[in-house]
Every structure is written in structure tokens, then in C-alpha cells.
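With one protein chain removed, the remaining protein chains of the complex are shown where they sit.
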């Protein structure tokens, strides 16, 4: 048990910090992660630069551009990336479909998809949720009927994040309609340009579009775009959902946000001093910093703690608590903006202030998507605490 | 809609205030409601004095000593009583068994029991809960077998509050062992001196005894001590539990506690000032006062608002929120006691400080007994919000 | 003490609901964002026809002479209907005019407000500052041609539509309250550079009038929040009853229904506090602390109900196409209008040593 980074890890931290703050294309730092308020071409350029440096997908097998890093080293990579305001690689690419293809895909699929997935030459979106299968994925109804060496896909997906920019979608489809629930589901890779696909954007409370409905009408998908075995898609989905659980705490992002909100509080005036001089506000910052510290330490502990490769069961709390903390920081941001939060656009008030409410409203999603807080509590109760009725 | 008391209600308030602060035996004011830390004889004397003045059971029918008051007037009576630190009449007598006897009892039972119940010449305790039937009363297993003009009672009750002082117990017993659940239960009045009854005190965390186990072994109870009809006890119990729901918010008591804690905070020194000068503490008092105000207003609104005699559905939140607020005040009391809370007895430190932790621990019961918070939420969800699976 | 709704209040609520349902809720219906809308003249005119902006002023001033409890009944319907209109703004600014302006000016302004000819809003906030009834960076000076004011007031909700603005500015004797006519704003801000204004009050008189007017307007904000919370809970329980997951309605999940029960408890406490705040705003002098306490209670309820309504809906709750998130958005802002929970508690906390307990019966 020791507090300091080992010399190797400290050197790694230094290397990452140097890369992100000097070698990485500096004009691409500061891309907003928020809503649809960024240029997708910039995001592609940013990820391509990371891929060039071998830093887009460190968790992948090294033959596909991954790094043979410890969990702690991966966490340091993510921390330094966030600290330098570099946009993280698209999670759909590097944390989701990439590892699935690398683990269950054919050699041909690996060669065809992995390099372009790492560099974001292919932008992936996820086709899991359906109108009547949100948290209850096993109820999904989109079908894929085998016809010769093609699947014919019909149905509808919803909550497809950034689907409007995506080149490809990885989708769960029902290939055996007679099988029950989890059985009979397959994992299919589909080019978004395939005829029969329609994307309908869904506007969110903040006015932006980042989720979509995707409709499939007799969409013909070559059978070699099936990953792994037919009707085994549920296993791959579980692998995907359990994979990189550690990343979901979003510690680096929350930390950057919190420090920005604090900086703004020091700029806002209250009476003769600044808002940050108000003991109640200062105490609130101190409290959030303490909780974020505990979350960050937990990420390090549960990712680095077990040497046997199995994720520490405690990792299931990272999404739960990370999303809550993210929302608490954004709520404090509204309070710091004060009266300025009442307008959403004003040429002369700072963007951070007029953007605080839409940002807060948008991120109510954090406890809903990617496995809602209720789903996380259910997992903890059932699998860790063994509480079953 | 008007804020002030009507002239009649204001006069009533004045009358009550005068009675409690001048006519009521002043040496009996200040009896502690807490734990077993009072002389039961004092409590009897206190209630006898109230009964003499016709103020022990204002909610009863007037022929048995009740007052023909509006709900608001009853609430004013309770507020003034609490404000004067007069011990409220024993709830088991005046809010529980009394109304049941007055409503469902025979004329002979009314004459035999009601006067002594009002004056506390009979001290009642409640025999509802059993070791395997806490919130789930319908599962109770204590039996009463009819033999001639007696019932023979066998079984065990638990959580019998102040049973160690009680003269009589009103108990739910199973008279038809073949009937299911709610059916086959009867409501029986039993003299605690009857042979075969054993009382085992249960010590609580604060060291006091206020609940007990009561064991019945072939206890012979005259059949004329059955209230109402055999096997209809569940109806009487529901009547009892729904009765006087308004009183359970304990507003008067919480208000007195909160003002005492505030007074103590003004006495405790922090730096060069008092603890009450600390803005964080002052804000906490302000917050609790605001919430207590809302609770008090809700009591007045839901008790006085409906003219058709049915309790406002909102009354089910009074127990839920009242018990939580009670606990929050006691938690603040520990914080006000500060380091002094670390010892439970010290001749020279004030009792309010050394008693703060035992009091807090004791009142964790508030959200458990009398229908736990979970039971209250279930009632609200099912009966008010109509949420059924 | 009596919480019973009067027949007049019920009738007013019904009439307001009628207007709003004919008018509709543009944002949610068109799937627009939850951005606070600009002034909607047609809607406001409909409210004028109901006599709503005339209610709080005396008949002498061209008003109806109704009480805040009546107006609150209308505000609750605005909240329920997801309609934002400058009602609390009009009342705040108008209360200052009614109290501080000389008879002729008062009658002229409030008469025009009542008729819908004038739109009167307050301008209290200054950029990069927390809410403060005391002005800091905007200053007023008296010259040969009367009072002139310089500095930036922002944000000023509904400024582009406003014909009259009541604003605060720092004077030699501290806080000054002024009336500005024809602000000619093109955005929700006032850039003032020696603009001519009419002094309504200075110093302690100005501060007291502001405190009371903020309390009256605060009571209306509570009432609006009450309607929004009721509607949010209603939509949430409807959703729980009808939406199925894992083959059963969401109402089968106890973890969700118990949270709905907590929302209900907060709603009912907030209802009591809100009705009491309206009654307290009718007292003379206004019971400012009672309103502040109500605002604290309502803020807390608004936060819980606003957040849980979205959470219990899941993904659809954050979409612009579905109404529940719009209610949450408005609740988020109501609890941050003219102060915050923090500022209300700081104010109440500074006076907490002055009383033994809060007594509502008297």
C-alpha cells in the first residue's frame, strides 16, 4: 500500500502530459464534449491524431494498436487527456464495438474494421435500445431474417447517440424470433448508407440533437457483417456492457468541469467579494472535491487492485456515483451563474453562464443512459449483495 | 382562504394557553416524554388533571368527556399543551383504545372503561405486533380459544410500549385459526394482572426500557372483554390505526424541541461568539423551521380543510414527514452538543448535551413504529397515487 | 386560519386553464428547447382579458383590488400549463410603483398595465453578480434635468417587450428605485448611459419596498411552481402506470413507487407553504419571512420533483418533444429567481436568534 506513483507510472504520466500539451495538435484541444456543439470533422481529426500516436485505443490488443498498459496507466492516460481538454476517443468505437470485434470478430473483420475504428475513419453508433426495450434490452424486436448470404433487417432503434454523424451502426437484432428473450439475438455491423435506413433526430431539452431514432426497412446486410455466431449476440452485448466499466466514472471530465465552475465562482461578485468567498459556496466546492477524490481513488483501486484480471465487484458503483456527481457539479454551475442562468443566449454574458441550464438539463441523461441508476442498483443488490426475493 | 385565526379560535387558543400555564398543576409541567425517564405516577396525575378539566380526550364523544371541537381547535389544544410542556395524554388510552370502545364497545364496556381510560386510572398498552408480524399484522399468531364464557389466550406480543406500567392491554388475537390472514382476528381487552401473563422488558440503545415482550400462557379472559363481534377485530384495528392520523405529526413536540436546541446553540461558544452565530448552523435552524412550518400548515390544512368528515388523503404524509423531521432535529441536537455528546453522564455538563446521543438513538424508532416509513410510502403509492404493479 | 379555496378562486383557475388550453404550450408541442421564451403578446392579451394583470391594484389605480391569494390561483395554472408569462415580473414592479409612485404616475402606469397597454418589468440583476436587492455597479445621479442612470442591468427578462421598467441603481444614499419608460431594449438587457429615470424611492424606504415586493412576487413564484409540480407528478404517475418494462408496468417496481410517494409528500408540504405564502403576502405589513420559508420549502420540493420526474420517465424525460422536462426546466429556474435557497436561508438564518419558534396560529 503506497500513495505515490511508482517511478515507471510517474514517467508515464509525464510522457502523457507532454504528448497532450505539446505534440497533440494544439488547435484541436478544447473541443466541447457538450451536446451537438462541435464540428464532427474536428472530432475525427482529433481521434486520428491520437491513433497516429498509438493513443486512441490503449485497451485494445497491441497488434491492433493497443498498449500493454496496466489499468492504472490507462487511467493516467485518460486523466491527462481530460486535463489537457483533449476530446476522448469516441466510446462507441474504442470502448464498445472495437473490443467486441477484436475479441469475437473474424480475422477479416478485424482487418477491415479495427484500424478505421481506432482512427475514427469509421464513426460508429450503437443500435441497442428500442422504443419498448430501454433498460429491458432482452425484449428487443428488430428482426434480421437470413436470406442467402444477407440478413434483411426490419425494425426501429432509439436513443442512438450521435447517429446523425455515424458511418456504421452496431446493432442487436433478433435472428431467431421463436427463441425467448436473451436467446435468438445477434450482433450485426451495418453501414448507415445501406438503403432502407432512415435517421430521425430527437431534439433534447437543451435544443441540441444528439440522439436519434433509426428505422430499418428491408435493410439488406451482408452476412459477413455478423460478429461471431448467430444467436450469440447477447453474450457479446454483455461483454461490451461490462467492458471498460472503469471509464464510465468520467472522473477526468468531472474534475475539469468542477475546476472550471470554481474558476467562474471566483469571477462572480457577491457584495464586495467573490462568490467563492461565500463560506457556504466554498464548503460546497470542498464537499464535491472530497467526493470526487473518493470516486477517483475508487477507480484506481478497483481497476488496479485485482491482479487476477476480473473486475473488482465495486466497479459497478462507478457509473452510479460518477453520473450523480456529474449532475451535482452541473447543478452547482447553475448556482454559480446566478441570475445569468435565466437567459440561454446573450452576446455579452459568458457562455458558461448562459449555457449552464441547458447543460444541466441535457445531463439529466447521465443517470438514465448506459444503464440507468436503477439498473445499477439492481445489479449491485443482486450480484454483489446477493439480495434476491 | 385567510391567515388569521377566527375570533372564536383565537379565544379558544387564549383559553387553552391560560389553562395550561395557570390552572393545570404547574409542578407537573415539564414531565419528560423521553424513554423511561419519568415517574409513571406523575403521568397518571397529569392526565387525571386534564380529565378533570375535560381536556384529556377532546376527540371523544361529548357524553364520554369529549369536546365538540373542530379539528383546528383540537390542534390548538395540542399545540398549547406542548408549548406549556404538559405531557400529552397517553395515546394508547385516548387516541387508540378509547375511540374503539366508544365506537364499537357495549354500553357496559363504555361505562366500565371510558372514564378510567380518560383519567389514566387504567393505563393501557397495545398488543398488536408479534415477533413474526411487525408491519405484517395480519400474520399474527396469538390465539384466543373460546371455552364457555372465557377466552384462553396463548402466544406472544412484542414492542409493547410502556407495557411495564400498564394495567390493561388491548390485543389482537386469532379466534378462528382456520380463517386466513385478516379474518378470524378479534379485539380483546385483558387485565395485565391475569395469571399467565409475563412481561419481559427490552432494553433499547439508550439504556432505557420502554418496550416489552408480553407472553400469554393459558390466560383466561372473560368473554365480556371482547370488543364488538368475534372475528371482526381487523376492522376495529384499521379504525384505530386510521384514527387521529393527524396527531402523529407531533408538530407541537418537534417545535418545542427545535426551540430548545436553538436556545442551547446560543449558549454554546464557538470562537469568540456563539454557535448560533455560525451562518451554517443558523441556516440549518432556518431550514428546519421552514420545514416544520410547512408540516404544521399541512396538519391544519388537511385536518380542517375537508368539511365532509373524511380525512384528507394528504394526512398520510404527516407520519412520514413528521417522524423524519423529529429525527433531523435530534440529529442537529447532537451537533449542537458538540464534544459534550461524547459522554452520556457527567454531573457538570448539561443534561441536554449528554442526553443528545441516547435521545437520537432512541428516536430512530420514530420512522419504524406506528407504521414504518416504508409502510407509509406504500400506502401513499397504492391508495393516493394508485400505483399498483 | 382557513385554507379553503374560494369559489372565485376556483372560477379564476378554471378560466385561466381555459385560456391556456386554447393557447397551447408552444415549446413542448413543437419540440423546441426548454429555453425561456420571449414575451408572447397574444397570450398576455388573453390574460389581460381575464383581468389578471389588473388584479393586485386598487380600483383607484385602475385595478381590480383582488388579493394575492386570488392571483396565486391563476399563477398555479400557468405553472401547470407550462406557460411562461411576465406575471410575477409585473407584480414585482407594479407593487413598487403602487407603493412608491405619486398618485398620478401610479394611476397612469398601473392603469396601462391593467389594460394591457403597458408591460412593466423589474430590472434588478447586474452581470457577473449574484442576486442582490442592493444595486452595486449601476449608478444614478441627480442633475439639473432630473435623475440619470448609468450601467448595465442584465439579464432583464422580457425587456424587449417592456414599455416600463422598475430598476435599482446605487445613489449617494444607497439603494434607489427608479422608473424607466420606453427602455427600447433589443435584448434581455439594459445598457444605460445616462438614461433619464424617475425616482420612486431612496435609502431605507426603497429597501423596505423592495423587500416586500420581492416577497409578494415570491409568493406568486411558489404558486406557479405548485402547478408545475402537480403536473409533473401527475405525468409521472400516469407514466408509471402505463409504461411497461420487463413485461410489467413500471408501477410494479417498488423502488420507483416509493420515490413517487416521496414526491407526493414534498408536493403536499409545498402546497401548504405556498397557500400560506400567498396569505402572508396579503398581510400588512407583508410577512416577508413566512414567504422566504415557503420559498425554501418549495425550492426543495421543486428540485426533488423536477429531477425525479425526469428520472422516473427515463430517456423520454430529457427530450424536447415530451412535456415533463419542460416542467422540470421551469422548476429549476423558479427556485433561482430573485434569490436562491442559499440566499433565503442566509437571510432567515440572520434572524433566527430573534424568535423562540415560528408560530403560524395567531
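The first chain written gets the first letter, and so on, giving A, B and C; residue counts start at 1 in each chain.
FYI, a contact is a pair of C-beta atoms (placed from the backbone, for glycine too) under 8 Å apart; a residue touches a chain by one contact, two chains touch by 3 or more.
Everything numeric in this text was worked out from a predicted model, so none of it was measured.
Seen in the complete assembly, the chain not on display touches A, B, C. Across A:121, A:150, A:235 or A:291, the residue that sits in touch with the chain not pictured is A:291.
When the missing chain is restored to the complex, the residue among A:11, A:53, A:179 or A:385 that touches it is A:385. Mapped onto subunit C, the interface with the missing chain covers residues 253-255, 257-258.
Touch with the hidden chain on the side of subunit B covers residues 129, 132, 134-136, 139, 158-159, 202-208, 211, 267-271, 275, 278, 280-281, 334-335, 338-350, 357-358, 360-362, 364-365, 367-369, 372-374, 377.
Mapped onto subunit A, the footprint of the missing chain covers residues 1-6, 9-10, 13, 72, 75-76, 79, 255-256, 258-259, 262-263, 266, 276, 279, 282-283, 285-287, 289-298, 300-302, 304-305, 314, 317, 320-321, 374, 376-378, 380-382, 384-389.
Just so we're on the same page, only the chains that are shown with their structure count from here on.
The centroid of the Cα atoms in subunit A and the matching centroid in subunit B are 53 Å apart.
Residue positions of subunit C touching 2 or more other chains, listed in rising order: 253, 346.
Chain contacts: subunit B has residues 279, 283 touching two or more partner chains.
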